[in-house]
Structure formats: C-alpha cells, structure tokens
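All protein chains but one are shown at their positions in the complex.
Letters A and B mark the chains in the order given here, with residues in each chain numbered from 1 onward.
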Amino acid sequence: MSYQYTFGPAIDPITRLGWALGIVALSVVAIIAFLLIGGVFRRRAPSSQRLAESKDAGGVSWIYIGTGISSVVLIGCMVWTMIVTAAVSRPPGLPALTLQVTASQWWWSVRYLSPRPEDVFTTANEIHIPVGQPIRIELMSADVIHSFWIPQLAGKMDVIPGITNVTWLQADKPGVYRGQCAAFCGAQHAHMALFLIADTPRDFAAWREHQLTETPPDSLTEQGRQVFEAHCGVCHAVRGVVPAGVRGPDLTHLMTRRTLAAGLLPDQPGDLAAWIVNPQRFKPGALMPAQLLSGAELTAVTQWLSTLN
Amino acid sequence: MALTLATSWCQSLRSSPPDAAVSGAPANSVTGASFNFAPDDPPGEWHSQARDYANTRYSSLHLIDTGNAARLRIAWTFSDGTQGGHEAAPLIVGSTMYVVTPFPNILFALDLSKPGEPIKWTFKPNPSPAAKGKACCDTVNRGVAYVDGRLIYNLLDDHTVAVDAKTGKQLWRTKMGNLERGETMTMAPFVVGRKVLVGNSGGEMGTWGWIAALDIETGKEIWRAYSTGSDEQVRIGPDFKPFYDHMKGKDLGIKSWPEGMWKHGAGSVWAWISYDPKLNLIYHGTSNPSPRVPDQRPGDNLWTSTIFARDADTGMARWAYQTTPHDRWDYDGVNENILLDLPIKGHVRQALVHFDRNAYAYTIDRTSGEVLLAAPFAYQNWSSGIDLKTGMPMVVKEKEPHPDVKLSNVCPPDLGGKDWQPAAASPRTGLVYAAIFNLCMDVTDNKVGFIPSTPYDGMNIHRHAAPGGNLGEFMAWNPATATKVWSIKETYMTMSGVLATAGDLVFYGTADGWFRAVDARSGKILWSQKLGSGIIGQPVTYLGPDGHQYIAVEAGIGGAATIHADLIAHAGEDFPAGGNTLYVFSLGGDSQ
Partner (left out) sequence: MTFSKPIASLALFLFLNACGRDQGGSSTTAPAPSAPAAVPLGQIAGASGSIAALSTPNPYQDNPQAIEQGKQLFGRMNCAGCHAYGGGGNMGPDLTDTYWRYGGLPIQIYNSIFEGRPQGMPSWGKALPPDDIWKLVAYVQSLGGAVPVGEWDHARQGDRPGEYSAPEASGPQNTGPQK
C-alpha cells in the first residue's frame, strides 16, 4: 500500500486522480446501494390501489437527475484524466540529466550521459538522481521485452528491443525508491528489481564525481584483482582494471550499492561470496555461470571486490 | 661494361626533361604544382617506399615512355616462397635489390649485377606466430627503409630490426610493443636524418596507438607520441596551434572520450609518413577509434582519424586536423599526405594532398592545417559536405550506425573510398594519381566488451559495389580544383600503389592481377599484363646495371582485398588465389 504515496510530478497528478476516481467509484456504489436497498424496503401501496391509480408517479425526474449528475461527473473525470495525461507526458522543464537504461535478463545497465564526453560513465542496478529536477530516461532492451517501473515516481514504460522508449521522472523528496521490471521477461523476472536513490544536489554531485574515479591498484588485494581480471573481466567491467566486459553489470564502485543481483541480495561480502560461487542457487537461469574458483581465489576476489568503494 | 654504363647514364641525364624542383613547374602542367624531391636519391635507384620525403612516388626515369610502353615484357621474376598479401615495394640501392615478405618477414638481397639476379643473402628474423592471430587485415608488411648501409623494417610481432645491407646480419632489434595488447606492426619505417619513425597497428584491437622515433644506429627510442591521452602523452605543447576551434583545448585526448575509454581508443599509426625539410615537420595520420561501435564512445574521440604535423626532431605536435570526428564507420586518417606547392586562386600555397578513407580528397595548407579544398573523390553518402569554416563534416543522420540496427548502403564502407594504397604525383602534369574504390556496405553494429588481445570491433559488414557496379577505379586528380580529370573503371578492386614517371606514364595494378601502364595526361591504357595473382603492392622503377630501365611490382593478393569473400562481383569468374612473385619488366623483356 506504500505505493499509493507518491513523490514526484510524473505521478502525483495520477495519484490524485486515482484517489478521486476511487472516491467517485465508491460514492457511486454507495449511492446505488442506498437507492437499491431503499427501493427494496420501500413500502408500497397494495396492488389493487396501484392498478386503480395508474398515473405517473414522477419517477422520470429521477432518471433526468441521475443521468445529469452522472454525465457531469463522468465528463469532469474525463477532462481531468486528459489534463493529467498531458501533465505527466512531459517534464515541467528541461531535463537536468539524461540516463540510458538498458534492460537485460535480469538486470539493469545504467549509463549517465553528459554533453561532456569525459563525464559519461556506466553503472548497474542502482540509479542516483538529484531531487527536484526532471530526469529523462531512454530505455533500450538487450534481449526481450521488459518494463521500467518505479511506482512511487512514475508509471510503467515498456522496454522493447529495437525501439528506444523515452520516459521521465522527478523525485521531490530525497530517499530510496524501489523499482521493478513490470513485464514478464523470463524465469527470473520476479528478481529484476532496481533502486533509485534521490540525493540532494550536493550529494548527487559528489556521488557522480566519485563514480568517475577509477580503482587504484592496491598491493594487499593484488591477487584478488588478478583473479578478477582472469575470471571475471571478460563479462564485467571495473574502471581502472584492464578487461572491460559488457555481458554483465558494470561493477565499478560495487560496494556503494545497496544490493547485489538486481535487488536480490544485500551488498555484503558474505552474500557476495555466496553469489559468486553459485549464482544459480539464488537466481536459477541467470546468465552468470557458477564459478569454479579455489577457496583461496574466492577469498581473494571477494576481498578485492569489497574494496570497490 | 663501365663505358656502356657511363654512356647510358650521361644520356639519361642529358635528355632528362626539366623536372620541377622546388621552383617552377613545366608550362604544360595542368596545375602548376611543384615538388621538393629531397633527399634527392639517385634517379636510377629507389631507397624508400615513397621515393622521397614528399611521398611523390615519382621517378625522373623516362627511357620507358608513352611511345614505347606497349613493348614492356617480363624480364625476370622472383618468388619469395611465403603466403599472404604482398604490399611492399622492393628497394634498389646501387646494384642490389631488397625484397621483404609478409609474415615471416624474410628479407632478401638480390644481386642485380649478375645474370639471373641471384640471392646475395637472406635474413630470417623468425617473428612469433602468435602475431598472425592479431593482424586484422592479413599478415602484411608495407616495406623496408634504407639509410646509410642499413635496412630497417618492422616485424609483425612488434619488433623493429636493422640489417646490414652488405652482409645481411642483424645490427639491432628493438621491442616496440606487446602482442598481449593486441598490437602488431605492419608499416614501412620512415627515415628522417638520423632518426627512423615507426608506428603500430591495431585499430580493430583496442590498442593504444603511437608513433615513435628511434636512433638509426642503436635502435633506442628517442620519443614516442600516443594518439590518445593527455597532452603530454600525445606530445602536444605550447607550439601546438590547430587551425580549427574544436581541436583547441587541454587534454582533449582524454576529454573527448567517456571516462577511461581513451586507454584503448586506438588511433594507431600504420601507414605513411611524409616530411618537409624546410619546415622540419613530419606529417602522419592516425587510425579509427576503438571500438568500431560509435555509440559506446560518445565524443569526438581525439586524436583518432586525425592528420598530425609534428616537429621532426622532438615529435611535438604543431597542428592537427581530424578528418572524421567521432568516426562511426572506421574511416582511418592514415593515408599518405603528398606534399606540394600549389597555386590556388592565384596564390602559391604550401599544401598537402590527402585522399582520406572517408572518400574526401583534402588539399590542406601544410603550415597551418587549414583545409583549402575538400571534395569527394569516390561515391559517398555518409556526409553532405565539409564545412570549411569549422573543418567539420556534416553527417547524414540516416547513415549513423546504432547497435542492433541494420543499416543498408552506407558509402563508402570501412575500407573507405581509398585505403592505404598510396597515390603518386607527377610534376610534369601537376596531377595526383590514385587507385580508389567504388564500394558500399550494409552494416550492423553489435555492442562489444574490451578483452585484451581480442578484437574490440563489433561491426558486422557486408560490402558490395556502389552505383556503377565496378569495385575499383584508377583516376587522375587535380588538387588545385579538387576535381577528377580522368578515370578508368575496373571490375575488381584497385588496391595497388601507384608509380609516376617522367615518361609521362603512371602504373597501377588490379585485384584480379592486371598490371597497367597509362598515359598520365590522357588516361589511355597503353599496356596491360596479367600477372600470376592480384596486385596490392607498390610498383617502382630503377635503372639496372646494364642501363635498362625496369619496372618492378609484387603480385600476391591478400590484405584487406580478400577480407570478405562475398566481394566476388563478376558472375562466372572466380577471385584470384594468392601469390608471392616479384615481376620485373623492361622494354622487350631485355635484361642482362
């Protein structure tokens, strides 16, 4: 029920309209129920009297009044709906930021665009935006139909292979908003969540600055880095490390995220190690295969990944 | 014997027409262009792939001319026993000819003074076979450089070697790069003074492109300039003055790329270098950016697909011009820059002519990098023109590739309107002659990850002929008006170098093996000879010890001409097989 409370201009008008329509619908049900019950229990004259007094009891006025009120209400709702649809179809101003979100089975790649090429970077499964500003989101699919849905901030927008759909949203209150894939996309559709965090503009700028930095080499975790490069780099990218695969999520600054595996596991070293050893246990069918690492290799790579702050 | 030699020599000098040196072009020159033929090697010899610093590939020999070219016959041949595309030109120093092969990069010295041109010595460097799997476009070698009794050339496995020209023994060997990074070396070194310039290959492999200067005596590296990265790495300093605004700024080699992608952005220097001794500037180009999927790397992607002018001593950049910013189609900027002084609209400009992969022919002021003229020389539909105010091409949106979108008929294809095969210029006609393509491609881009030593590519291409149906064309170009003067259409690709001579002849070869001599003024084919394989080498001419003029060219198809077998255009005829033979021609086939 928390999704009834929304926090952005892309969805607030819809929420209000939703509540209003709900109230109207409930009122209609109440009124009709009242009239029906009233009609059921209304005392009638005996049948012989009714036959003799076959004059118009004046019930047509009920029809006129009823139709009139219904029409006004319905037309009012229709007009209101059209106003709401227009209001949410485009952002109130120029978007402060454009994101390119590519949905794959069963995770989200997020690329931050910028007029300055050197500020373009990629992350995964977690979106940060500044509060109070409209954000434009371009949606692409790497495989099948998905749907991008952050219920407290915007309506659903399908993600269709071969087409780039565009949506927008705005968060008026800082906080963490959970999103979900809303179109059945395969065995792990239910485990394809994402988190959108709305930061104050200063926190957002700091986060963004930090995302652009690279992971420096560290002699203590060097072995783990080597394990990553040999075993993981062909699918995963970490800025600063040489191989940069694109088959799986970008893992740069992995430890700054709240969850692993698109919202499935908490982002803690223990869960990370369990995930690496056998992703199939948590997300059967996921494209990440079980890793055949020795105990030492697993410890080393988990240690190194834990430094990706 | 000596008397005969002396007499023919004096004869050739006496009746040599007044060739244009730095001053003055002949009256019947179409453009009035003049060239500097420094280092003025002996006319009967051929010491470097491009013949001279200006890259004219022009010989003042004229014993073979338009009157007698029809009498050319095969004088002798030499098979080097290797496989692969033969792209180099033989060198002739004194009475010895030097022939280098594709991988395994064997160097032969042939004694021209003895009958049968026997092998004097053979140098076998034994490069690593692992290099074969890193070479995008066949295991080719584009030639040797000669300086001061040394022959210097690059091995495919990232080593540069120097060999004693008399004995065939190795003088030095320098490791320049690393196969694990996906880079190889295929280009012909270029000698300037006591330095030799070399560069890497690997535009499709996500390498980090560079050009370096080595000391010719020790092989030690003096400087290296990268094609992406900070200004310091690209050797951009206070003297750098690009003509156009979008190349002005600090560390553009980092800022015009998404975070970190410049590190494997390529810009390799795999083709030609020219040099102006008066300005003391070298000119070279850089390859396409990596990956070949543009949407993965928004930004101008400097300094890829760029022509550089650098100080010949320090390598510090003087100016740069990016021919295809944010290159989306693999239009490298590495093609040769032919230096010439050219009257344009009444003023003589110190210019260079550059036929780019993007199908535009540029006439550029070589002192400043200003584009004077730019016009398409081959069929193209990726751009609606070059804005000479900003230097930027105007890109046609429909021809921009995007991942997983099938794009049809993008012209020219990745091979370009012209690839590395070098053009030649004639001071007598004032024209430039080039073997070009008439091709288009259907392309689908696929997102790629960077896995070192594997291709960082992503283009799924099918090439086919552009309107007209012919795959190749040989043309004469007027660099002062940027117009085609005459052209010869060829069924198959024309991917050979060009030779121009004072006999008013120009020579070129086709991918199906025809080697032709053409009248440089009229464009009429005067002589053709079918060779054993397709020709992608560079023809040269020399005077033998017997005083005869010879024309030499390698026949061995390969290189990028056979990358996709679906380029077999002509119904009923098959594409020629590979070969490895050097053909030498003379009038009547005479030789000693």
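Assume contacts are C-beta pairs under 8 Å (C-beta built on N, C-alpha and C of every residue); 3 or more make two chains touch, one makes a residue touch a chain.
Predicted model only: the values in this text are computed from it and were never measured.
Asks: Touching the hidden chain in the complete assembly: which of B:D65, B:D158 or B:E204 does that?
Replies: Missing-chain contact among the listed residues: B:E204.
Asks: Looking at B:I74, B:C136, B:M316 or B:L407, which makes contact with the chain not pictured?
Replies: Considering the complete complex, B:C136 is the one touching the chain left out.
Asks: One chain isn't shown here. Among B:W329, B:Y456, B:Y508 or B:Y550, which residue touches it?
Replies: The one listed residue touching the chain not shown is B:Y456.
Asks: Can you list, in ascending order, the subunit B residues touching the missing chain?
Replies: So the residues of subunit B touching the unseen chain are 129-136, 204, 446, 448-449, 451, 453-458, 460, 563-565.
Asks: State which residues belonging to subunit A touch the missing partner chain.
Replies: Residues in contact with the chain left out: 187, 230-231, 233-235, 245-247, 278-280, 284-287, 289-292.
Note that only the chains that are shown with their structure count from here on.
Asks: Averaging only over C-alpha atoms, locate the centres of subunit A and subunit B and give their separation in whole Å.
Replies: Each chain's C-alpha centroid was found; their separation is 54 Å.
Asks: In their complex, what parts of subunit A are in touch with subunit B?
Replies: 113, 116-121, 142, 161-162, 212, 214, 233-235, 237, 239-240, 242-247
Asks: For the complex, give me every residue of subunit B touching subunit A.
Replies: Interface residues on the subunit B side: 254-260, 264, 297-300, 404-405, 447-452.
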